[in-house]
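Structure, as structure tokens:
A single protein chain has been omitted from the complex, and every remaining protein chain is retained in its original position.
Coming up: chain A.
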Amino acid sequence: MSDLHKLTGAYAVDALDDLERARFEQHLAECDDCRFEVAELRETAALLADSVSIEPPAALRDSVLAGIAQVRPLPPVVTPMRTPATTLRRRLPLLVAAAAVLIVGLGAVVWQPWSEETPTRLTAAEQVLDAPDAQQVFLDLGDTGQATVTRSKAEDRAVIQTEDMTSAPEGKDYELWLLSPDGEFTSAGLMPDGGDQTLVLDGSAADAAAVGITVEPDGGSIQPSSEPIALFDLTQAT
């Protein structure tokens, strides 16, 4: 633990990589001293910007103000919608699993462990999950959680179901991807934080060779900016 405490400085100046950051944020959720110190050191680091300040081009102001005119500010965080934020943070990923990306195809798994736990499953998802030609790939992501991708060629859709999935690191989102047979990634939408979910992927899935998950900057990316933390190989599913 004493080792983790010393990361406050590196964390405050964004000098941790994604995995280290996720691990440290998990520690932060439980360590008041570190949270306090991080706040102070961030404030301190921000003062360094005073020594490099430069007036931006006037056009930037116009762009910013034109931009905000089109966006509604988010509401304040009132009551947590799922689990209390601290609990979520406590369950933040030891994304260590990412180090070794597992590519596993388990073939046809006749197994729907979530059918009782998620009575409010979306109809669109049910259509895929119950399709006669549904194919499933299950991946155990270690401390990050577990996920199953189900694809129906007839429905042309894929569904991901997660279990005990930890939240993406602060300022990051999980993004889902459909990988074409020639290796092109197409975004299939963001995966909201939340331990157990059932989500229909955006886009046509009939020809997809695989489904991937990456950790992307908040709001997602047009193309993956990092190696997938999980890759579900659909060519091996039957």
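What we mean here is this: a contact is a pair of C-beta atoms (placed from the backbone, for glycine too) under 8 Å apart; a residue touches a chain by one contact, two chains touch by 3 or more; residues count from 1.
Following the convention adopted for this analysis, contacts and distances are computed from a predicted model.
Enquirer: Would you kindly match the missing chain to its UniProt protein name, picking from "Ferredoxin", "ABC transporter ATP-binding protein", "Spermidine/putrescine transport system permease protein" or "ECF RNA polymerase sigma factor SigK"?
Expert: The chain we cannot see is, by its UniProt record, "ECF RNA polymerase sigma factor SigK".
Enquirer: Return the single residue from A:32, A:50 or A:182 that touches the missing chain.
Expert: If we include the chain that is not displayed, A:50 is the one touching it.
Enquirer: Residue-wise, where is chain A in contact with the chain that is not depicted?
Expert: For chain A, the residues touching the absent chain are 3, 6-10, 12-17, 20, 36, 39-57, 60-61, 63-65, 67-69, 71-77, 171, 217-218, 225-226.
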